[in-house]
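Our next item is chain A:
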Amino acid sequence: MSKILLHGTEAICEGAMRNGCRAFFGYPITPQNEVPEYMSVKMPQIGGVFVQAESEVAAINMVYGAAGAGIRAMTSSSSPGVSLKQEGISYIACARIPCVVVNIMRAGPGLGGILPAQGDYFQATKGGGHGDYHLIVLAPSSAQEACDFTYRAFDLADRYRVPAMILADGMIGQIMEPVELPPMRPLSDIPEKPWATSGHYGKDRRILNSLIIKPEQLEPHVNELQRTYNEIYANERKAEQYKTEDAEIILTAYGTVARICKSAVDQLRAQGVKAGCIRPITLYPFPDDAFSSNAERADCKAFLSVELSLGQMVEDVRLAVNGKKPVYFYGRTGGNVPEEEEIVEAAKGALGKAKSEL
Partner candidate 1 sequence: MASITIDEKVCKGCGLCANACPKKVISLSEHRMNANGYFVAEARNPQNCIGCAFCAIMCPDCAIEVEK
Partner candidate 2 sequence: MKVFEKTKMLTDAHMHYCPGCTHGIVHRLVAESIEELGLQEKCIGIAPVGCAVFAYDYFNCDMQEAAHGRAPAVATGIKRCLPDRTVFVYQGDGDLASIGMAETVHAAARGENITIIFINNSIYGMTGGQMAPTTLIGQKATTCQNGRDPAVNGYPIRVCELLATLDAPYYIERVSTHDVKHVIAAKRAIKKALKFQSEGRGYTFIEVLVSCPTNWHMRPVDALRFMGEECTKTFPLGVYRDKSEGKE
């Protein structure tokens, strides 16, 4: 099939619609306005629902209702708006309602700035709202992946009955790239949801609820959630490894930064430095196996986490490396994206430091 030129946000919308998403609820915030704009046009054309909600809070609760009634539903926002959605996401996680939330990250904290950032990693991967829960978090690094990962997010959400998040920095949201679109999946192909509150009476009735007031019932429920997260961890960890086989210095990054890191790896190798890159594709579950296997390699000297933050994913990298090799960090914030040369220098510095400390 031929490729078409698409905006990152449009690729997200196409991935959603082509895998059965028939309800979108959103609210304007830069840099993701193209998602609700695109959906407002496309959803009615495929028999879907689009509502511009009165707030991000309302939008996520519309998702709660629609997805709870068995419809594949999505909402989209950017960092400050995703903060507002956290209450709803926590309820959704507890009530086990599968849905997809898109966060096109901008720079924070507070109202911050509208340029790309990755400062919401903690919020996305550690729960985000109150209570013990997780989302499945996928991090695309191209328009093609924005489409494919959103498509896949709906299947993962349904399979495990957990909310899934597409976590992309503003650059991925705003990029224009050729994308090969998957075929439109017929709704009849999507598995039934025997728990959905779509209108049942008497003994057949169904309840979606996040209030479990008796401790002897809440603990088993939370434990059941944890069993699901363990299953997700066992089955779904995913990372791309780029030239890591013999790498002495392993860069790690996701989203836009991963693309720059791969260029930096090529430049480092051209200069004779054995560099490689691990790009986590799933941020939750974190692909710790990719890190631990490299950390155990004798010729691997150090890791360098490169992020558009002050150091968030680096904590998961350290847990995965578990002290076997030094882990360094290089980050930019405020909407600034590092140049390839900056990363090359940071990598050389990290490798030098690691060797001098041996």
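Here is the rule we use: contacts are C-beta pairs under 8 Å (C-beta built on N, C-alpha and C of every residue); 3 or more make two chains touch, one makes a residue touch a chain; residues count from 1.
The set was built so that all candidates are chains of the complex that A comes from, given by their letters.
It should be emphasised that the depicted structure is a prediction, and the values quoted were computed from it without experimental measurement.
Among the candidates 1 or 2, the one that touches chain A within this complex is 2.
Those residues of chain A whose C-beta lies close enough to touch candidate 2 in the complex are 22-23, 25, 49, 51, 53-55, 57-59, 61-69, 71, 73, 87-88, 91, 95, 197-202, 205-211.
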